[in-house]
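Shown here: the complex without one of its protein chains, the others still in place.
Chain IDs A, B and C follow the sequence of writing; residue 1 opens each chain.
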Amino acid sequence: MKKIKSILFSFFLLLFLFNLSFPQESSDPRPPTEIKAFDTPNDNGHAITVIWKLSADDGKVKNNVVAYEILRSDSPEGEFEIRGMVPVGENLFEDKGAKEKKDKNYFPSHKNFYYKVRAKADKTFSESEVSKPAFAYGQWYHTGKTTVLAGVIVFSVFALAFINLAKKGKELYIRPLAGIEAVDEAIGRATEMGKPILYILGLGSAEMIATIASFTILSRVAKKTAEYQTPILVPCYDAVVMAVAQETVRAAYLEAGRPDFYKEENIFFVTSMQFAYVAGVNGIMLREKPATNFYLGKFYAESLILAETGSVAGSIQISGTDEIAQIPFFIAATDYTLIGEELYAASAYLGKEPVLLGTLKAQDWGKAVVIISLILGALAASFGFQFFLNLFRVQL
Amino acid sequence: MKFFDRLLAIDRRIIFLFVIIAVTLPLFSKATLHIEVSPMVKAVYDAVDNLPPGSKVLVSFDYDPASAPELQPMALSFFRHCFSKDLKVVIIGLWPQGPVQANIALEDVFRDPEIKAKNLKYGVDYVNLGYMAGNEVVIQSMGSNIHTTFPADYTGNRTSELPLMKGIKNFDNIDFIYNLSAGYPGTMEWVQFAVDRFQAKLGAGNTAVQAPGMYPYIPEQLVGVLGGMKGGAEYEIIAKRPARAVSYMLSQGVSHAVIIFFIIIGNLAFFVTRGKKKTS
Amino acid sequence: MSTSIGVWIAAFLTLGIMSFLYKDNPIYKFCEAVFVGVSAGYWFVVEFFNVFLPKVYDNVGIAVNVLLVQGRVDWFHWSYLLGGILGVLMLLRLVPKIGWISRWPLAVVVGTTAGLWLINYLVSNAMRQIQSTIIPLYVAGDLNATIGSIILVVGTFCGLIYFFFSKEHKGAFGGAAKIGIWFIMITFGASFGYTVMSRMSLLIARMDFLVGTWLGLIR
Partner (left out) sequence: MRREVPLIITGIVGITLIISYFIPHTPFNLLQDLFTDWYQIVAAFAIILGILNLLRISLDKVYKKKKGWFFGLVVVLSFFFIVIPGFFFSGGRGFQNPGTPFFWIYFYIYIPLMSTMFALLAFFVASASYRAFRARNKEATMLLLAAFFVMLGRVPIGYYLSSWLPESYQLATVADWIMNFPQTAGQRAIMIGIALGIVSSSLRVILGLERAYIGGE
């Protein structure tokens, strides 16, 4: 019995020792294969992409590969240096460098490089064969952005064509907008009551689209007030906006044939501090009790304070902005609201300028394209066709 | 009906008083409330949680003290999350006050013994590159080179000499971008430039005012968005570190109830008095 | 109660601004003026140290250095001097007679935004939005998801119809526009609710400062 025990013991001991030494005895993982290097597409050069087929031991329990190292050399036999590492399971590496010569990491374009990929296991590794040479070069055109280019071209063609049509005198139809239809009535009411009209251009600077749209509407409103001889007050937040507003109103009075009626002091600068400006305008509303308030342009947190004061003062209020978070306050507290793009449309509708009308038409056609693609796309997607979706895919 | 007329003409200051009470009284309560974590917040949390240790996270602080009550709690719990997961943090700001708010948040987070024990080093584990003027154009130029966009950090060290920044040239070397935003420039600009021009991965915390506007970007262009103080509270809950935002939730709830009450009463009085005027 | 002078000053300023709720008064006006001055000063210091020094001064310094030491012209770094000059031209707006020169730097600003925005808004806010809306209307076995997709597609579609200006809102077209405006109103309702939430949060934090940090009544 003793003998058997000792034999068994030595057997297990051997087994145990064997087991202990087993992991150290592992062989190298099998190397990655089919390594390919090529210039990274759609860039300015200075980068090469390397792809390979995963090692056969990738994801296996035994000899598990933990990462791949990518090595580069300028000759197939030369010294290879490590350029980067990717985790297990990945088979692509973009070897990117700096484009400035003095940079440590400078990556010359138009120079041949050779790559190999090293599959790393816990302690060992194996290397792939050396790739065929590849060199980096810059592309003149980014192929993934064709859709965007098409979009830009189509839109520009629409815009130029419609501007041209409008200039030739073709009537371009734009549907009436409730807020704008109310303008005449509102001015008439002010005249009857013998009270002024308050026109607020918002807090935007002169180059913002909402402000530009508001200038156009101001010009029409001012012309009407000149005809009715109703005073118009324009308190301003921005010095440049004030200068442009003065010019706009003066021109409108001239056009209406009443330049004598234009009062420059009615278009004035208040302050460019948000809440101080609101306090100033509120004061005007409570003192002058204007019959009609216009809030058209860029508005921020002050929108609800203005709209509330005007509503309590009993004025008719017409508002419009493209600042989405402020529109709810305008809808709830003013009589007419131009929502987002409607503000731009209103300026084209009133201004009747070929450029504005033309680009508004282009926007409409753009929307038509969007709407049609939406319907067709959603139907196609429902039946499992991916074709439409790929049309709008922008590669980056 | 005189009652309603008088109700409509009530002094605003009485309304103001109601608001003060509705907001302040609940602050004294210590009740723990049930706060549900919305899928949107979970998406952001998971995106951060799944980053391997050592990943580089860029945080853009695009807000000022005016919105700090909503965004500061988000900054705190985000920093805590990043540091406890050993992520490397790069801070910038498109609003000048942003990087200062970041410093205030860092100071708070480092008071936490768990984070303090990690002995994080400036320049190695986190950097603050400060503010740069130029709004969204800053993002565009970071896409080609962060070192020329931010030549120096907020204390004037050369960016290229900071160890952490040595391995970061542009968005290619950043694993996740987190944007705390209170308006323009903010999340929309990060989507347009960092995501749609440079393929970055983006999550965001927004003031409640602008959070709804970000929904169309989710999930294709934006991982998710934390909306307002409530979003911050949800993040604290999911990270199992309830803090300031959670403690304010009762006040938040009561104040909403008061607003709804005002709208109902106001409309009731308005329609009753208007109906009377029409019939008379 | 707090013993820090800073907290007391902050509390005074907080109450000073809040006094406006009772009535416009000189203390409020004083606090407001301090706010205006301090924030202008804040921006001034920040723009100087964070933009002017690193962008213009440092880069031109490098350019000068290269010129003196290596005797070659470093065009890259000199270009920042031109940027600085453009910036100074912007300030000429303060001089009425030659203020028009400030339009040149302004043109750089406007041109940059126009060039970037044209692409960005087209890609991010139009094309990629279409891409995200092209989804299968029917999700097998998931009623909620199916309803959600239909609402998403129909809502976007009708909303766009509402913003179509070349056709009067009549008949089926008008019906679609009507549905569109409902969706838009729900959007604004949500946005309104969120705005209320936002404003209330700001007040909560301020009251917490007054009651907690300053008076020490909480905790």
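Following the convention adopted for this analysis, contacts are C-beta pairs under 8 Å (C-beta built on N, C-alpha and C of every residue); 3 or more make two chains touch, one makes a residue touch a chain.
Just so it is clear, the model here is predicted, and its values are computed rather than measured.
Across the whole complex, the hidden chain's contacts among the shown chains comprise A, B, C. Looking at A:Thr230, A:Thr292 or A:Thr359, the residue that reaches the missing chain in the full complex is A:Thr359. What chain A contributes to its contact with the hidden chain is residues 42-44, 138-142, 145, 148-149, 152, 155-156, 159, 163, 206-207, 209, 212, 215, 239-240, 243-244, 247, 271-272, 275, 301, 304-305, 307-308, 311-312, 322, 324, 328-329, 331-333, 339-341, 344, 355, 359-360, 362-363, 366-367, 370. Residues 8, 10, 12, 15-16, 18-19, 23, 33-36, 38-39, 64-69, 97, 99-100, 103-104, 107, 130, 132-135, 137-138, 140-141, 144-145, 148, 152, 154-156, 197, 212-213, 215-216, 218, 227, 230, 249-250, 252-260, 262-263, 265-267, 270 of chain B touch the missing chain (whole complex, contact as defined above).
Take chain C: the residues that touch the chain left off the picture are 6-7, 9-11, 13-14, 17-18, 20-21, 29-49, 51-53, 55-56, 79-80, 82-84, 86-88, 90-91, 93-94, 100, 102-119, 121-122, 124-126, 129-130, 132-133, 144, 147-148, 151-156, 158-160, 162-163, 180-197, 199-200, 202-203, 205-206, 209.
FYI, only the chains that are shown with their structure count from here on.
Counting C-beta pairs in contact across A-C and across A-B gives the higher total for A-C. Each chain gets a centre from the mean of its Cα atoms; for chain A and chain C, those two points are 14 Å apart.
Counting partner chains per residue, chain A shows two or more touched chains at residues 324-325, 394. The residues of chain C that reach two or more other chains are 113, 123, 128, 131, 187, 191, 194-195, listed in rising order. The touching residues of chain A, when paired with chain B in their complex, are 96, 98, 300, 324-325, 394, 396. The touching residues of chain B, counted against chain C in their complex, run 13, 16, 19-20, 23-24, 27-28, 66-70, 96-97, 130-133, 136-137, 140, 150-152, 154, 156, 188, 191-193, 195-197, 207-209, 211-213, 216-217, 220-221, 227-230, 248, 251-252, 255-256, 259. The touching residues of chain A, counted against chain C in their complex, run 147-148, 151-152, 155, 172-176, 207, 273, 275-276, 279, 324-325, 327-329, 331-332, 339-342, 345, 349, 360-361, 364, 366-368, 370-371, 373-375, 377-382, 384, 388-389, 392-394.
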